[in-house]
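A single protein chain has been omitted; all remaining protein chains appear in their positions.
Now for chain A:
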């Protein structure tokens, strides 16, 4: 376990610093109360509001680990949300709604994965196709309007809670833990990292990189399906135009803030989830601090920039070196070796 902690330490520190910063502007930030059988407070709100990005970040982490990217997750969210709303209205019940949404997510992932792994299209281009076409598909399902529904069971996934904890929070935590266990308790994690670092060498070592790639995009579609379910359940309606809009970018950002390299290889799902929470803390924090809304995006961009610069591999060893010099031990930097590797 200590190694896991060590890996996510930068993200934990960033999150703590952000929370401290928000508390300066909004002193009640850390307050959590228990009322009406549910936990309430800004922190709980972040854990709930951050659910879609956190869910997307789980799948995105795996895709990025293979040196790919999935731009279509926002659109997939819209499709899956629309599927669930349609299924509920058409009388398929809760199981039908969830089932159709998950199937749609897996199908979207299969499409992306096939384009990437079988036809060899660059991931960014391959997933761009669904990113643009996907919203159209979602609109076809909702027939161009906001498809609302009245079903307490499905709405529970967006606004319900168990033991005071919001459902969306439970869902992303649960899915995160499950996926992390799946990849780390089996050899999947290692194999995914291997094909992300050197696909050719991995294939020569006998790894079925094609199937693995497809599986990873399907995992991303599956996560997007749950994000879509949560978003749709939350507003009790499927909005094909706005559900998940631009969230693919937040998901990618979460993965990057989580310290995962866009060049593939080593990955940490826990760190990506923390990254998602960092983003949500920024979003919520800006609102709570009461800045005029036109500042929101600028402040967010500035904070993200600061975080990424502080974490950058070009800077971190430099800090380390300064620290080491202070302690008087000889310098040896990952930085210099990286440079030489070019």
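Throughout what follows, a contact is a pair of C-beta atoms (placed from the backbone, for glycine too) under 8 Å apart; a residue touches a chain by one contact, two chains touch by 3 or more; residues count from 1.
Note that in this section contacts and distances are computed from a predicted model.
Engineer: Not counting the visible chains, the remaining one has a UniProt entry; which protein name from "Chemotaxis protein CheW", "Protease", "Putative aldouronate transport system permease protein" or "Monosaccharide ABC transporter ATP-binding protein, CUT2 family" does it give?
Structural biologist: "Monosaccharide ABC transporter ATP-binding protein, CUT2 family"
Engineer: Can you say which of A:23, A:139 or A:203 touches the chain missing from this structure?
Structural biologist: A:203
Engineer: Hey, which of A:40, A:107 or A:188 is the one touching the hidden chain?
Structural biologist: A:188
Engineer: Kindly note down the residues of chain A that lie in touch with the hidden chain.
Structural biologist: Residues of chain A in contact with the hidden chain: 185-188, 190-191, 193-194, 197-198, 200-208, 212, 265-266, 330-333, 336-337, 339-342.
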